[in-house]
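A protein chain is absent from this complex, but the other protein chains hold their places.
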Amino acid sequence: MKLSARNLIPGKVKDVTVGLVNAEVVIEVAPGVEIVSVITKNSVDRMEIKPGDEVRAMVKATSVMVVKD
Amino acid sequence: MKLSARNLIPGKVKDVTVGLVNAEVVIEVAPGVEIVSVITKNSVDRMEIKPGDEVRAMVKATSVMVVKD
Amino acid sequence: MKLSARNLIPGKVKDVTVGLVNAEVVIEVAPGVEIVSVITKNSVDRMEIKPGDEVRAMVKATSVMVVKD
Amino acid sequence: MKLSARNLIPGKVKDVTVGLVNAEVVIEVAPGVEIVSVITKNSVDRMEIKPGDEVRAMVKATSVMVVKD
Amino acid sequence: MKLSARNLIPGKVKDVTVGLVNAEVVIEVAPGVEIVSVITKNSVDRMEIKPGDEVRAMVKATSVMVVKD
Partner (left out) sequence: MKLSARNLIPGKVKDVTVGLVNAEVVIEVAPGVEIVSVITKNSVDRMEIKPGDEVRAMVKATSVMVVKD
């Protein structure tokens, strides 16, 4: 399966907070570096996402902004 | 300045491809790990983004999906 | 700090509704003109966003559509 | 026609830059306040968007971030 | 009213799940084919979206990724 999304960053699920519609998934991608994702509760349930899971954070290139200090 | 965007990943600009309206910015965030961003050409010009720049890739949590193999 | 996001519209927080994962922030940008933002509850807590705060609504240009009547 | 998008900001098209796939539309929403949109060239052609047009910038609430100085 | 959003897919609301801030709307666009939308609870209330409604799912072209198996 090939995905057009340019960004696929591997990491480990650290925390999952579930709401009524959405859920927040915290993924540790490097020691001390986390990526936070908000997806539907339905996807968390369907994919059985839980702390410790090896996953990849996927981001479309158009969703990435740049900050320069 | 505080930003609501949850994801701010530091890296170094590796490559910039400029089109008529948009531009693609490749940011190396770890050895061999790249994040690709598409922003407007205007922002690349205004921020003078070029290879070697220290920047941060910024992503809203809602734009992050999860892939589980 | 320079941001690639092209749209930064100043306003005053009028209302905050907090859910379990997300929160809705209503920003008055001109008399009678409001911009509504949905961000994570975590960001509202971390940034201590509350009615009366002077903030800016930030939007990436690719997220803006055009309607012509 | 009712739209779920929460943000519909009226303004006047000030500038249109057309690329091969996308186009950038600058909308003046108040004196000195502009909102920039990137849509497809196809939409600019189909809607005949040109400087001087009265339009509305439409943004889904989830695409709005908050900046607090 | 002309919309720059390139994707407008007609369907019938099948299910609505309401949270504190967001709501999930399931739209059946063809027999057995559903499109899921997450919008604010406020929009569901304001538009009185309920099962059986004829609606259209609207998606900006930049939000569509491609998967090739």
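As written, the chain order gives the labels A, B, C, D and E, with residue 1 at the start of each chain.
The working rule: a contact is a pair of C-beta atoms (placed from the backbone, for glycine too) under 8 Å apart; a residue touches a chain by one contact, two chains touch by 3 or more.
Given the structure is predicted, the values throughout are model-derived calculations rather than measurements.
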item: Interface with the undisplayed chain - residues on subunit B; value: 17-24, 36, 38, 62-63, 65-69
item: Contact footprint on subunit D, counting only the chain that is left out; value: 1-5, 19-22, 40, 42, 60, 62
item: Residues from subunit A at the interface with the omitted partner, ascending; value: 1-6, 37-40, 42-44, 46-47, 49, 58, 60-62
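In the analysis below, only the chains that are shown with their structure count from here on.
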item: Averaged-CA centre spacing for the pair subunit B and subunit A, given as whole angstrom; value: 17
item: Between subunit D and subunit B, distance of the C-alpha-averaged centres to the nearest whole Å; value: 23
item: Cα-centroid distance, subunit B relative to subunit E, in whole angstrom; value: 29
item: Multi-partner residues of subunit E (each touching 2 or more other chains); value: 1-5, 19-22, 38, 40, 42, 60, 62
